[in-house]
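Below is the structure I would like to discuss, written out as C-alpha cells.
Here the complex is missing one protein chain, while the rest keep their positions.
Read from first to last, the chains carry the letters A, B and C; within each, the first residue is number 1.
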C-alpha cells in the first residue's frame, strides 16, 4: 500500500543533515556549555553557531534569541513573561480569536489574575483587521499577540500593518510565527515585531526545539528560573544536541526557503484543483491566496472528520481534521468557528499539509481515495440523504 | 595526553543503548503522539513505555509522571505550580539553604508575590535537621521542598524523616531528586513524597529530559499552557525521541543501579584516599558516608578553584569548582557557605564526580597531576607563603 | 483511532445494516452536527419483534461502530428486549470504547429506543 503523509504540520521527519549535526552532541561532544574546562568548548561553540543561524533565518541579532523546548514554551514565556514584567504599566492584552491554544489558554489564566483580554474577530478568511486592533487598544494595553500564520487554515496575517497600529500607541507586539517561519520570509526588523516565537519541528528540525526572539530592551520574566542560561530567561542545562539541530534546520531553511515554498505550493495547488474537480460538495477553508504554501484546508460536506481521517489512514493517507472527535479537548476547531464555518462543515474539515515526500504523481491516488471515502461515508450520512431528498424535491 | 573526565555531574555522555533507542524517533517514527492516524501509534506507545520505565525507577504510578525538558523545569512546575494552585490554603514554603538555584531562585520570585519562605540551615555536613523542619512549619505552610541529595557535595538528606515531620502537619512534600535518582535507591512510596523531580542527563539519558512525579490528588498549575499533553500540566508536542531516551535510561538505571553505585563508590573512595595521602592541606566537603556514591568534593587550601581547574584541564583532567570565578553568577558556592566552609576554602573547592570511563588505574596519574598543580599554585599564593611563614615562626 | 478495539474497527470498516427503511414502523434520531455525532434509526416491527433495522450515521469511528453494533444486537429481539439494550452493553459488545468516546458517540441504544417509542406511540394512536 502507498503511504502518503499529508499531515506534516502535526509532525515531520527531522532532516537528514540536521540529525547528522545533532548526533555527535549526545555521546561524543557531550560537555556542558557552562563548564569552565575544555569539555564545554565545542558545545558552547555549537550553541553560538545555532544562535546565529536561528537569528539569521529571521533577521535578528543572535543575542536576542532565547532557546526554548517548544513553541508553546516560547509563547508562554513571551506572553506571561512579558505580562508579569510589565503589569505595572497596564493589564490589557489584545490577541485574536484564531491563536494557538498556547496563546489562548494562558490568557485565560492571566484573566483570572486580573488582566483583561480582547480577542479580535477575524473575517471569513481568518484575517484580523488592523482597524479592529486600533479600536481595541486602550491606555491599559501593554501587549498585542497575533500569530504570523495559522497552522490549521494557513492564513497569513498582515503583521506589518498590525505592528504599525500597535506602535502608534507604543504597545509591544508579539507574534507566534511557529506556522510561518521556514515557509514564508519572516524578518523581525522589517515586520517591526518586538517578540517572535518559532518552532524547529515546523521546518524539519527536532521536536522539542523552539526559540523566542526578544528585542533588546523588552523585559520579560522567566518561566523557568534557576541558573542564568539564556541570559537568565530560561534556566536549565542547555540541550546542546537539539539546539544544534534547530540551528542547522534554520540554516537550511534560510537557504532553501523559496525552493521549499514553491514546491509545496505547486503540490498543494495541484492537489486542491484535483480534489475540487473530482469531488462534489467541498469547501476551501482559509484565504485563497494569503496562506502558507504548504497548507490546504477543506471541508467535506455531510461527513465527519475522524471517520474521514480513519478511512484515509486505512488507505495509507495521513491527514488531520478540525472535528471535535479528533481534538484532544473534544471541541471542534475554534479557528473554523471563528471564521464562521458552519458546525457540520467544521466537523468535516481536513487539514492537508504538504511535506518532503509528497509527489505530484500521487495526486490521482489521493483524489481517488478521498472520493471513495467521502462517498462511502456520505452514503451512510443522514445529512447527505436529507440533502439529496431536498435536491430531488426541488428538481 | 590522557583524558580523564571527573565532572560527570556537569554532563555525561548519553548511554549507547539509550541513543540507539532515541534515533528512530527523529526521522523514522516521527509521528505526533496526539495524531488520530497511524503515524501517531508507535510514538504514543514509546511515550507510554517511557512513562512506565521512569515510574518503575522511582516506584511510582506511570500516570503520575509528567515529562519536562529539564530538572529545572520540573522544579519550577512543582514549586511555582503548586504554590499557584494552593495559595488559598496558605502562603508559606519551607526549603533548605543548600537547594539548587532552580528551587531557590523561584522562591525569591514567590516572595515578591507575597509568599514567605523559610530556608532551613544545614550542619557542617550539609544535613537538614528534621527538628528544624518541625519548628519551621506553621499553619500557613503549604509546601516543603528539600532535595534528596546535593549535586555539589553529594550529601543525602533524611527525606523519610523529613516527610514524616511534614505529614504530621499535613504539608505537601516535594523533593528535588535530580542528584539522587539513578544513584541511590529512590522509592516515592517508601519515602512518602508527594512530588519528586528528576533529570535524565544525570543517569546517562539525554540533556533536556526530565520528569516530575506528582502524586494523584496533588494539584499543580501548569507553567506552559496550551494543548492538554501531559494531562494538561505541560503543553507542547511531546518530544518523543528524548522522552524515549529518558525512559530507556531509567530502565537501564533501575537494572544497573547497584552495580553502577558500587563501581563509582569504589573509584571515588580510592581516589579520595590517594589524594589525601599524597597532598597536604586538603579538606573533605560534605558528609563522610551519607553521600551519593559518585561524588567527591574537596578543598585545596591556599589556592583558587578556577586556576586549579584550568591547570588540570591542561593535563587532560576535567573537574568543576565551587569558586566564584567558575560560577555563572560570580559567587562562590552557596552550598559550601551554608556548610560553614571558610571563604578561602570554598574558593579552592573541587567537585569530582566519577563516571563511566573512570578507571582505578588512572588514580595515580590524577593524584600526581593534582599534587603538581596544587604545588605550582601554592608557590605563587600569598596565603600559602603567609601560612608557611607562620608555621616556621611557630616551629 | 489506535485506541479503538479490533471489534470497533471491524464494525467501522464494514458497518452492517446501513440505510433507511422505506415506510418504517418506527424512527428515532439522536445527536446533531454541532456535537459531532448524529444517528437516525428506522425499524420494521413484526409480532412485537424487530424484524429489520437500518441506520444512518454522521459521526466519528466510534459512532459508526456503535450504530452498526446496535443494529446487530437489536435485530430479531422483542421490543421489550431491545428496550433493555443499554449504551454500556453496546460498548461492552464492542470490547470497550476509549473513555472520551463513551459519552458523545455512544448514543446508539438511545436512537434505537427512540425508534421503538416512536413505533409504540403510533400503535397506541392507531388503537
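In the analysis below, a contact is a pair of C-beta atoms (placed from the backbone, for glycine too) under 8 Å apart; a residue touches a chain by one contact, two chains touch by 3 or more.
For clarity, every value in this text was computed on a predicted model and none was experimentally measured.
Peer 1: So one chain is hidden, and I want to know which residue out of B:4, B:191, B:310 or B:335 touches that hidden chain in the complete assembly.
Peer 2: B:310
Peer 1: Against the chain that's been left off, what residues of chain B make contact? List them.
Peer 2: 302-307, 309-310, 313-314, 323-326, 330, 332, 343-344, 347, 379-383, 385
Note that only the chains that are shown with their structure count from here on.
Peer 1: What is the distance in Å between the mean C-alpha positions of chain B and chain C?
Peer 2: 57
Peer 1: In chain C, what residues contact two or more other chains?
Peer 2: 1
Peer 1: For chain A, write out the residues touching at least two other chains, lowest number first.
Peer 2: Chain A, residues with two or more chain partners: 306, 309-310, 313, 326.
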